[in-house]
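All protein chains of the complex are present and in place, except for one that has been dropped.
Here is chain A:
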């Protein structure tokens, strides 16, 4: 088996490069994506290769350029609209929801919007309250959108390619802290047509005692927690959601029916969040009767993100919080 080590950043870069090459209607726009090589270097080298027409630096006007991207998608192009972070997408959220997500439905199928909105989402390190919000729940709430949250380099590559080839609006939530993390990627995943289907979760680690569902960076912490718990004889089944909307409830239900225990782990705030949705679905579906204990959520603390390192560290789930919650659920 042939493996190479690729960082999430490089996987995203390669995916965009290949899709730009494959379809000339694809183009990238956003702040600093061209001549600066990307604020986080995700688009490094693309402007040099494809030029001004395909890689466009925008002024700092999110509402305007997001609307321009949506209009371009309506008129036959396939834009990738980068938000430097999803915090800034709040300024443009009307264009994402009202102009992009709802249009295919309102037009009864006459007008499609093949667009990808991508950028880093959620907490970073030391960037404080206005730059650390997780938008998975906000975008995941809306019909007409697909919302994707990759974890590994393979996720990033396969899901971004799928998102770009998808004929519908896709919100693609990356994570800044994951950009530099290398993963082993199979030879198969290096193929130019390697696609991961949107809407399907992946079991990253099999286990029989408890189902642990997560997305994005938190998957790393769940796997670390699972390794620690394994030493004590507790086998966690760690599910990487990969997609927030449409949610792969079936994968979670199948796992819960096997393990009889469930916790969800996310970086975002607890109220009306991703974990809340998963728990509600489990309650309403066939897996409820298989639960031996109430399902619980591990989430970010319900506060704006503080700056001081000790406070910030204690504002998001840590490995010990996951371990604690697993044990409490199993002993309940």
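Definition applied: a contact is a pair of C-beta atoms (placed from the backbone, for glycine too) under 8 Å apart; a residue touches a chain by one contact, two chains touch by 3 or more; residues count from 1.
In this text, contacts and distances are computed from a predicted model.
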| item | value |
| --- | --- |
| Name per UniProt, for the chain absent here [options: "Pyruvate dehydrogenase E1 component subunit alpha", "Phospholipid-transporting ATPase", "Elongator complex protein 6" or "Chloroplast stem-loop binding protein of 41 kDa a, chloroplastic"] | "Pyruvate dehydrogenase E1 component subunit alpha" |
| Options A:89, A:149 or A:168, residue touching the unrepresented chain | A:168 |
| Which of A:13, A:43, A:58 or A:85 contacts the chain that the document leaves out | A:58 |
| Of A:74, A:195 or A:230, the residue in touch with the unshown chain | A:74 |
| Missing-partner contacts on chain A, residue numbers | 27, 53, 56, 58-59, 61, 63-77, 94-95, 98-99, 104-112, 114, 143-144, 146, 166-168, 199, 246, 284-285 |
